[in-house]
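Yeah, one chain of the complex is gone here, protein chain that is, but the others are all in their spots.
Chain lettering (A and B) follows the sequence in which the chains are written, and residue indices restart at 1 in each chain.
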Amino acid sequence: MWVTLQITFLTLGLGLVLALPISFGQVYGNKWIKALIAVYEKILRSIPELVILFLIFYGFPKIGIRFSPFAAVIIGLGFRSSAYQSQIFRGAINSVSSAQMRAARSLGMTNLRGFINIVLPQAIRIALPPWTNEFTIVLKDSSLAYALGVTELLRQGGYIIATKYEPMLIYLTVAVMYFIVTIAINKTLGSVEKRLAIPGFDVKETVR
Amino acid sequence: MSKERVVLRVENLKKAFGDKEVLKGVSFDMKEGETKVIIGPSGTGKSTLLSCINMLVTPDSGQIWLEEEEVTSAKNINKIRQEIGFVFQDFGLFNHLTALKNVMVGLTKVKKIEKDFAKEIAMKELTRVGLEREANMYPAQLSGGQKQRVGIARALAMSPKIILFDEPTSALDPELIGEVLSVMKNLAESGMTMLVVTHEMGFARTVSDEIIFMEHGHIVEQSSPEEMFKNPKNPRTKEFLFKLSELYGSE
Partner (left out) sequence: MNEVDRIWKIVVNYWPKFLEGLGVTLEMTLIAVVIGFIIGVILAIARVYGNKLFHGVATAIIEIIRGTPLLVQLFILYYGLPPLGMNLSPFAAAIIGFAINSGCYQAEYLRGSIQSISGNQMKAARSLGMTKWQAILQIIMPQAFRRVIPAWTNEFIYLLKYTSLAYIVGAPELMAQAKFIASRNFQFFEVYLVVAVIYLVVVLFFTKIFSILEKKVEIPGLEWVR
């Protein structure tokens, strides 16, 4: 379980770190940056996660860098997550009407100030529901690390089955554990959402 | 065409939403061919009253009769709804169907009338409201006034015994109100029994046989248009009409 959580958080973290500049590029960048990002995203979103993992795990040795399965998973899933997260952020930033920025500038704020004080607070609240969704997706995708041999939750389940042959029971237990964590995440982020909620401001949710 | 036959009878209708009493015992009746208009301040239960008549809202107590049948305790409400036409404030047209299909759908799916015959009836009604050329257009392509006329055609196609109008022109731009009201006027003159909730005083005055003034869930006064406008008996009625004439100028 611990490994699974590690994978989840590290992946999300990497995705987040990558996604922030990417989403800025998408919203404020020039033509070339936008085109480049669009290609990056399209590719990462069209290829199965498993393929990404394999490519990284088997591909990088060719350039001389050998990754442990664990690292390969983080990198692979992290990049994939960055593509999705940047979409979320971009959507959120764009949802905050440009009129807000105009109003901020008319008060004398610079672009940066306007962004940090006006756009960002609103964008965060808009981005939270889909980001929560992405969180649970990454949690579930961590099970793919199994294919690279990482000893995360699913594989541990397999080991237990090797000693006590009750696959149904054990895998169901594994499923339940994922489920509990998912619910915990949803509840936690859900209450964060509530605490940050701007009265009267309706936020739309996207699924999957 | 007996002018004395009672088509609709409402007796002591009561309805509360939570602890808010919206209808506090409303009674009236309507004879065949009559057109009655309900006026009154917003939120006084006028729409709720209409929605109760075709049981889209279930009243808490009281009874409603459509001719000989009791609506409130009817076993097959769907059958009764076929005989009560309902025109909505926001038109209620089915977005995925053309105007023609909108008018036909009640005939083909509910009354199980054969398609070609239904089409005939539908075209007749669309022509009646002046929309024969728009038959194959979709609701989103029509203006508000046109949409509402389709709504009226749809209600008419079912050959109802009475048509209920729930603020039919409230959602329309001012220029479009006229076309709908004139359709309604023609309808009234042709003998249809109509119960209309509206703020259009001109219509109330010239077309209705009787005006019902409702406030706070009660019928405060009901009388003929002449009586009501010239000689309102209840001080509340006086007040309401006065406020309206201030707003609209004397019509």
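Simple rule for what comes next: contacts are C-beta pairs under 8 Å (C-beta built on N, C-alpha and C of every residue); 3 or more make two chains touch, one makes a residue touch a chain.
Fair warning: this is a prediction, and the values are worked out from it, not measured in the lab.
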Looking at B:86, B:165, B:203 or B:229, which makes contact with the chain not pictured? B:86
Of A:147, A:160 or A:189, the residue in touch with the unshown chain: A:147
Positions on chain B contacted by the hidden chain, ascending: 54, 56, 78-82, 84, 86, 88, 90, 92-96, 105-106, 109-111, 137-141, 154, 158
Go through chain A and note every residue touching the omitted chain. 42-43, 46-52, 54-55, 58-59, 61-62, 136, 139-144, 146-147, 154, 157, 161, 165-169, 171-172, 174-175, 178-179, 182-183, 207-208
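Rule of thumb we're sticking to: only the chains that are shown with their structure count from here on.
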Could you work out how far the Cα centre of chain A sits from that of chain B, in whole Å? 54
